[in-house]
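Some notes on the structure that comes next.
All protein chains of the complex are present and in place, except for one that has been dropped.
Going by the order they are written in, the chains are A, B, C and D; count residues from 1 in each one.
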Amino acid sequence: MIARKDSLSAAPDGQGPQETFVLNLGPQHPAAHGVLRVLTTMEGEWIQRAEPVIGYIHRMHEKMGENRTWAKFLPNTSRIDYLSAMHYTHAFVGVVERALKIEVPARAEYIRVITSELNRIASHMVWWGALLSDLGGLTPFLYAFDDREKILDLLEGLCGARLTYCYYRFGGLYNDADDDFLNGTRAFVKHMPPRLRMYRDLVSDNIILRKRLEEIGPISAEMCRRYGATGPVIRGAGVAYDVRRCEPYSVYPKFDFKIPTYPQADSMARYLVRMDEMEQSLRIIDQALDQITAGPFMAPKVPRVIKLPPGDYCYAVEAARGRFMVRIVSDGKEMPYRLKLRTPSFSNLSLFEEASRGMILPDALAMMGSLDLVIPDIDR
Amino acid sequence: MTSFPFASYIVAAAFAVAAITMIAGALIAVLSKRIIRGVGGLMICCIGLAGLYYFLQSPFLALMEILIYVGAVCVTIVFGVMLSEPDEPKPTDRVADLFGAIPIRSGRFGLWGAAAAFLVCTLIGIGIARLSLGGPWPVAPARVSDGSVAAIGIALLTTYSLAFELISLVLLLAILGALVIARSGRTKPPSTAHDQLGILAAQVTAPAPPSDTHPLVSTTAGHEPETAPR
Amino acid sequence: MTFLNLEPIRILLYVVAICAFVGLNAAYLVLAERKIAGRVQRRPGPNEAGWGGLMQPFADVGKLLAKQILVPAGTDTLLYRMAPLMVMAPPMLCLMAVPYAEHFVARDLNLGLLFVFSFGSINVMALMLGGWASRNKYSIISSARVVSQNVAYEIPMLLVVITLLMITGTMSLQEITVQQAGGFWHWNVFRVWVNPLMPVTFIIFFICMLAETNRAPFDMAEAESELVAGVFTEYGGMGFGVFFMAEYSNIVVGCCLATVLFFGGWQSPIGILSGGAWGLVWFMLKTYALITTVMWVRWTFPRTQFYLLLNLSWKILIPISLFTLLLTGAMLKLPLLWKALF
Amino acid sequence: MNLLYLHDRPGIYLVLAACLLAIGIFGLLRRRTLIGMLISGEIIFAAASLNVMAVNRFFAPDPTAGQIFVLFIMGLAAAEVAIALSIIIAVYRNYRSIAPQELTELKG
Partner (left out) sequence: METPLKSMGQPTPQSFQPGPQPAPGSERPVECSQIAQFAKLDDLLALGRSYSLWPLTFGLACCAIEMMAAGMARWDLARFGAEVFRPSPRQADVMIVAGTVNKKMAPAVKLLYDQMLEPKWVIALGNCALSGGPFNFAGQYGIVEGVDKLFPVDVYVPGCPPRPEAIIEGILKLEEKITGKRHFPVAKLKE
């Protein structure tokens, strides 16, 4: 049974006010994952209109990009979406490399892929725990963080940061991956699949979870297209769109991995897409660990002062939440003329208003959880 | 219990408490301005009444009174209050807040109406009280049963079985009728559990208090600043 | 001193004892809940306050008591203040009727079961009035939920209890316990020859108890991720603390009742070690095992959705409990019919 | 009359019931919302029940009769509340008010 009202707010004979009231969720609300504010017009517990109000964590990233040199802006990239910092740095580094036509050494590319995929798993872990705690089950949160800490330990050993890595450099990496990291990652790849099976047994197959996610919050492929939603949201609608496949970058073409899609387009589909993605990420890491060779981790000739030739450059990566793209308009100076960050959460949130119409409040929040929003990523 | 020295005092005090609770509850129920407090008053009144039933040697009825009136009737009325938002004038001062039904300022007939109603009710009350105190009452005859729960049960299924069946029928009809009446105004055939049950939780309309007096939702910021504090 | 043998004094002592028990019990159940949550989530839980965290409840209660007392603007002051009192009184009254051991009961009412249920029903009203008086939209939505939920689950619970009443034939909790003497196979939950569905009956009772006490997975009253803190959103300091304690006291009442009705109360499970103080031991063991289960369930399952909750009650639990009621009646009366015919 | 044994006299119950009745009628006259009138009606019911119980306790040969009578009153009150509330909700839905003065559609 889908709890959904098709015709709302029909006051009989059109007389009198409608029985609605405005519920203000946020900016501080446990389900808002930060400081999202949703102005919901409710009819009872049915949502008539849920209007997201954003800007509560606007941090001027694009403005800062226009006021800083390329290297100085690099740390900012890990703070836009702090859960998939590696991908964001990758995109920014990539656009500069593309503009300067720097050839990145193979070893650096492999390490980038490994760290990116590790970061993706870590990010999905946080999402998984947060979604479950939205649904009222707190324990999976702690289980997820257990495994996430293992990833963070690996990455911390590599670059010294737990969350905001800023590990990539123009033309390579901050430092080389040592054997500790590679062996640790091998161990992690072995450690993780049984854990994922356990998660499936404990949580994904739980009847309450299934009842709360299945057929809840359908988001069709057509709607995704209209709003520009990407990542697991569109893959949950049955479209196999993945930047790693569609606009290949780095060494991703060398790996054999599947793009998980589910045609149901409901919250459960998005849930399963992310769970499958973690397995695929493990596969990629496994292959990368096999293929990685010794070599330099930094391109030989990277200019000390970076000036991009005038022009318009783009670089897109598949971040944990979808397609992240950096677009730079350069006028040949030390700073970009215009820096545009196309963040996936913004598009994913924008369909919330249409998708949540006529839903019951807890279902809408479950759907919001399945979109995996990071609010600073929306506000930038 | 009789061996206890002050037993009779304790019993008398308990009786007084029950009686006063009942009367006070009834007064709150009819006099308070806010309807929700009226429901609270009815609840207190019922608890006092349950105490009196206990003194009338029927603990079963006392408990049933609480179960049905507090647990069901009052809750249903509160639900009705939530669904239909009766007028809730702003509290002006404490006395008027508690005894709002004696209208000093508003109302169709104002003070005179209140006085007339008060007079009529006082007359009724005094009249009946005089009647009941003065009338020649028969001497209590010998008991034929002990009035226990078992006896009630047996009587319900033998002597009063017809009435028992009838009241179950009445209750059934009441449930169906309530469903039909409450659902008739709806536009769309119901599709969810709420609607099928006639439980109208999904329709609760929160009466919005005037937003200028206090923040509605505590955990949120109501409005954006014109100028940011620095 | 013969004075102490007198009934009113005895009851007074019991009242004091029960108040102390309820207070301490609720406080330590909060700690137990946090410890169990820690155990389930593979972490130690509170262990710095006192030895192994044993002083944690006192720290919490002391802090809550010393918080600022504030009645938020716009609330219905009288009801806002009254609701915590109303929510705390019923569980204390209910515990008066529970037989903890053979000779350890405050007042052995012959209508004990009805007593517990009638006073338990005040709880709903208190939560509802508290939510209403807060004048917070989250609280109002939440109190509406509380009422629908409690009304919906009162019905299967009462049906189950009526089934048990038909078997036991008495409403006195002490007598119900006495009937289950002589080992665990005499407990009501295992009396499958009276009604083969007895274990199912217990499960229904347990589910209803979870729902009536607003525990996960039915914690709609305090659905944190949706309704901030539900009914209690505007309550702070000890007002909130009392609600918190009342929640745990209600769990204790529910588990005590389940123990008496289904698990033989203070009777020993093996037939020996049953007299005197052993009764108290067995009773507490059974009750706390059930309470632990309640907490275990909370930290295992996610929250259900509101319409699923109502569906469960009206479409599954009520039909099943009606069926068990009919079945029990039939199985009790069929032998008589058999005898009359042949 | 000894005040200590007041609870054993029928008169006090009847007087209390009369008070309750008077209060209920006053409320019925003065309340300006349907729900308020419903509450007052419940108080009148309570007065009647108390009267019946008092007479049952002190003057009836079979004490079960009065109790059953009061039980029926409770059942009827519950049914009445359910029906009345559904009517009130229907009225509210059509008129956006439950003040009895405004239900004037049938008035000429």
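Here is the rule we go by: a contact is a pair of C-beta atoms (placed from the backbone, for glycine too) under 8 Å apart; a residue touches a chain by one contact, two chains touch by 3 or more.
Owing to the predicted nature of the structure, the values given are computational and were not obtained by experimental measurement.
Student: For the chain left off this view, which of A:57, A:106 or A:335 is in contact with it?
Tutor: Touches the omitted chain: A:57.
Student: Identify the residue among C:15, C:49 or C:297 that touches the chain left out of the display.
Tutor: Per the contact definition at the top, the residue touching the missing chain is C:49.
Student: Of the residues in subunit A, which ones touch the absent chain?
Tutor: 27-30, 33-35, 55-60, 63-64, 67, 75-76, 79, 82-83, 126, 141-142, 145-146, 149, 162-164, 375-376
Student: I need the residue numbers on subunit C that touch the omitted chain, in ascending order.
Tutor: Here the touching residues of subunit C are 34, 38, 41-49, 53, 55-56, 58-64, 66-68, 70, 72, 224, 228-229, 232-237, 240.
We take it that only the chains that are shown with their structure count from here on.
Student: Give, as an integer number of Å, the spacing between the C-alpha centres of subunit C and subunit A.
Tutor: Centres of subunit A and subunit C (C-alpha means) sit 44 Å apart.
Student: Just give me the whole-number Å value for how far the CA centre of subunit A lies from that of subunit D.
Tutor: Distance between chain centres, rounded to whole Å: 63 Å.
Student: Mind pulling the subunit B residues that touch 2 or more other chains?
Tutor: As it turns out, subunit B has residues touching two or more other chains at 60, 64, 72, 79, 185, 192-193, 200-201, 204, 206, 216-217, 219.
Student: Among all residues of subunit C, which ones touch two or more of the remaining chains?
Tutor: Touching at least two other chains: 137-138, 141, 228, 306-307, 311.
Student: State the interface residues of subunit C toward subunit A in the complex, per the touch definition above.
Tutor: 37, 40-43, 137-138, 141, 216-217, 219, 223-226, 228, 299-308, 311
Student: Where on subunit D is subunit B touching in the complex?
Tutor: The contact residues of subunit D facing subunit B are 3-7, 10-27, 29-36, 38-40, 42-43, 46, 49-50, 53-54, 56-65, 67-68, 70-72, 74-83, 85-90, 92-94, 97-99, 101.
Student: If you look only at subunit C, which of its residues touch subunit B in the complex?
Tutor: Residue list for subunit C touching subunit B: 6-9, 72-74, 76, 78-79, 82, 109-111, 114-115, 117-119, 121-122, 124-125, 128-129, 132-133, 135-138, 140-141, 144-145, 147-148, 150-152, 154, 171, 228, 233-234, 306-307, 310-311, 314.
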